[in-house]
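For this view, one protein chain was removed and the others were kept in their places.
== chain A ==
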Amino acid sequence: MRRRVGLGAIQQQKLAAEKYKDKGTDLQESQLEQMTKQMDVFRSKLEEFAMKHKEDIRKNSQFRKQFQEMCAAIGVDPLATGKGFWSVLGMGDFYYELGVQVVEVCLAANHKTGGLMELDELRRRLVAARGQSAVHQEITKEDILMAAKKLSIFGNGFVVHKLGKGKYIVQSIPGELSMEETNILNAASNTEQGCVTQSQLMQDLGWTDYRARQSLDKVLGEGLCWIDRQAEEEPVYWFPSLFPGRNAQATA
């Protein structure tokens, strides 16, 4: 193309640039519009999907888990709001109901467990409390964790502690569990019977004599564990919440 010179040419170039810019904005706008449309479609599809499978989500634990995972992947928390289309699911209700039951079950057992309950046991008790029909039996540990985590917003009276090896313990008495206490619980949960001794703590956690004794006294003083002075070498500290024999008898 022949190169143009002069004022007219400059003006024309300017005009062209502006036109390009306009076109660009146009394109951007149309893309945004398309995106919005796509999002709308996605939203309505998701809504449709949720509506269609509402019953499945409520009743089928496997399905519910997958749905939760899908929601987590796209960054949506179906429990975050009771408004909007999530409410059609009744997902919130499901977990709120479960949450209330979790509290009931934990409080009812507080005097026996000292306020700590293992997740497996919590599930067993929940299932027993929820009644016989299959719908009520179909709750997974994930469901309970989800419900229990929601409860933590009420303050430190209700906390879920992870103990490693996929074990969880639900604390239903007010008060923070310190790092020491959590460590002791952890050490106890790694034993078959759910008990620890001072020397075991010193060996496993590298604690000093004094620190181990102090921490054990504290746990004992809070009523979280029982002391057994009839063991051969040294006192053994037992956590009823971790003692397997407790459930063996309860189900017998």
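In the analysis below, a residue touches a chain if its C-beta (ideal position, glycine included) is under 8 Å from a C-beta of that chain, and two chains touch if they have at least 3 such contacts; residues count from 1.
Here is the rule we go by: contacts and distances are computed from a predicted model.
Not every chain of the complex appears here, and the one that does not is recorded in UniProt as "Vacuolar protein-sorting-associated protein 25", selected from "Eukaryotic translation initiation factor 3 subunit B", "Trafficking protein particle complex subunit 2-like protein", "Vacuolar protein-sorting-associated protein 25" or "DNA 5'-3' helicase". Touch with the hidden chain on the side of chain A covers residues 111-112, 114, 195, 220-223, 226-231, 236-238, 240, 243, 245-250, 252.
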